[in-house]
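I have placed the structure first, in the form of C-alpha cells, so that the comments after it can refer back to it.
All protein chains but one are shown at their positions in the complex.
Let's turn to chain A:
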Amino acid sequence: MKFSTKSFDGVPPVLSIENLTVGLTGNPAAKPVLNGISFQIRAGETLCLVGESGSGKSVTSLAAMGLLPKSALEVTGGRILLQDRNLLDLSSRQMRDMRARHLSMVFQEPMTALNPVMRVGQQIEEVINTHTRLSQKDRQKKVLDIMEQVHLPDVERIYRSYPHQLSGGQRQRIMIAMALILEPQLLIADEPTTALDVTTQRQILSLISELQAKHGTAVLFITHDMGVVAEIADTVQVMKHGELVEQAPVETLLRHPQMDYTRKLLQAVPSLTPRPARETAAAASALTVQGLRKVYGASGWLVNREPTNAARDVSFEIPRGRTLGIVGESGSGKSTVARCIMRLIDPTEGSVKVGDLEIATLGRAALRPHRRHIQIVFQDPFRSLNPRWTVGRSLVEGPLNCGQDKQVAMAKARELLALVGLPADAIDRYPHQFSGGQRQRIAIARAIAMEPDVLVADEAVSALDVSVQDQVLKLLDELQQKLGIAILFITHDLRVAAQICDEVVVMQKGRIVEHDTAANVLGNPKHPYTKALIDAAPGRDWDFANFRELKAASA
C-alpha cells in the first residue's frame, strides 16, 4: 500500500474551521448537530472526513458552502475562514459570489445532481455566466477546455447532450468540470464516488487528484469508505455524533489509530480475504437456475428498437444452508436475475427450480402458494417497509396471506423479532422509529416469517454503515445456520461478498464470466473482468482490521 507522504509544513491554510457549532433552527436547547468542530485544510491537501451516517460530515460541508437547509439547521457559533475571510459574516449575495469561484462542491449522486432538462454544456456554461463576463466564443472555448481536462470523450457531442444520455461516470465528470472551471481554492467532494462502480470510482478518484495537483486545489473529501481514504487522503479526520474524534496523517491513522472509535471503525471494514471455506454441502439443491434469459424491449408496432439482453444463459445452483454471491457492476444483470428468480418479472426463457418445483413457467395464480418458499430483502430499508404500517402488521402480512391464524402469526412475529435482535415492543412501532440497521433486521424478519427455503438478498447491506453492515452479515450467517436457508446474495461490493459467500458468480453485461468458490474467485481470478474488478477495489492491499499490510498477514 502506497500512502500519500506529501508534507504540508509551512503551507498556508485555505480553509480553517474554528469551533463550528450547528444546531436545530429555533431550538437552542436541543443537542447540537455539530459540536465545536475545528480543522484546517492547506493548499494542495486532501483532507478526508470519515464517519458513519449521522456523524455530521455532510452538515460540515454544507455549512462551509452556506447551503444548510435554513428551516432545519443553523450555525450557532464559530468561524469558517476561507483565506482569512469569515464566510459566516457574508451576506447571502456575497456568499453566492464566493461559490464556484472560491469554493465549490461535487455531490454524491451524479444521477440526480444535474438538471435533467438542460443540456450539460449549458449547465457548465451557467457557472461562467453567473460569475464572469466573457464573450459567447470564449465561454464555449472554456467549457470545452474543462471538458477535455476531465477526460470526457467527444466533447462537442457531450456538450449538447442531456444528463440522461450520459453514464454515471460521465455525469460525475461533468459535475467535476462544473466545480473546477473557475479554479476555486477549495473543492468539497461529498461522497463523490459512492454511487459509482469500482472501476469508474477509480477513474474519478485519479481524476480528482490529477486536477488537484494541476491547480493546487485544497480538497475536503467526505467518505465513509476506508478503502477510498487509504487511496487518496493526505490527512484524515474521524467524526462521530457531530464531534471530531481523531485527526492524523493517513498512514499514522491506519497504522496506529489512537481512539477506540477509530479502531472500531477500522475493524468493521470487511476484509477482501474470503471467509474460511465451509465443507462442501452434501445437502440437496435449494435453488437451481438453468439457462435463464431475460430480454427487454423487443420491437413492437411502429417501434423499432434493439432488444436488450439483460441476462442470458445464467445457470447456477445453491445447496441448502449455503450462500452464493452474484457480483458485478451496475447494468451487469445481477438484479434482473434476482427479480426473475423471485418472479417479480417473468424470465424470457430458462428454468428456475426451488427444491424440485419448477417456478419459471407457473402462471400467476399457480405461483402464489409457492411464493413463500423464496423471499427477498431489498437494498433500501428506508423505502422497502410500508411507513404507515406497524412492524407487526408488516411481519404477519405474508403468513396471513398463506392462511395462518392471526394470533399464531403475531406470536411468531414476536419470536422473529427476538431472533433478529430487536426488542419485543418493536412489534407495535412504525418503521421511522428505527435506524437503518434495525429496519434491515425488520426486513429480514419479514422475509424469514414465511419460512422460506431460499432468501434473496439484493444489495441488502449496501445502504448501511460498515459497523452495521458487519452486524447484519453476522445475523444472516446465524439465521442460515439455525434455519438451513440457502442465500442468494447480490452485491457490487467484493469485500462484502468475501465475508459471506461460499461461491461467487461474476456477471458482466448479462452473462456469467466466472463462477467458482469465493476463495478462488477473489484469490485467484481467471477472467480479465474479475481481475479488473479486484484491482479497482480501493485499499485492497491494506488489512484495515489489523492495521497493517495484507501481505504481512499472509506471510
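Observations, loosely collected:
The criterion applied here is as follows: a residue touches a chain if its C-beta (ideal position, glycine included) is under 8 Å from a C-beta of that chain, and two chains touch if they have at least 3 such contacts; residues count from 1.
The definition used in the following text is that contacts and distances are computed from a predicted model.
The listed options are "Thiamine pyrimidine synthase", "Peptide/nickel transport system permease protein", "Acyl carrier protein" or "histidine kinase", and the UniProt record of the chain not shown names that protein "Peptide/nickel transport system permease protein". Screening A:Arg85, A:His164, A:Lys214 or A:Lys264 against the full complex identifies A:His164 as the residue touching the chain left out.
Of the options A:Asn19, A:Thr112 or A:Thr361, the residue whose C-beta touches the omitted chain is A:Thr112. Of the listed positions A:Val33, A:Leu73, A:Ala100 or A:Leu244, the one in contact with the omitted chain in the full complex is A:Ala100.
One chain is missing from the display, and on chain A it is touched by residues 65, 67, 71, 96-101, 104-105, 107, 109, 112-118, 126-127, 130-131, 162, 164, 175, 178-179, 302.
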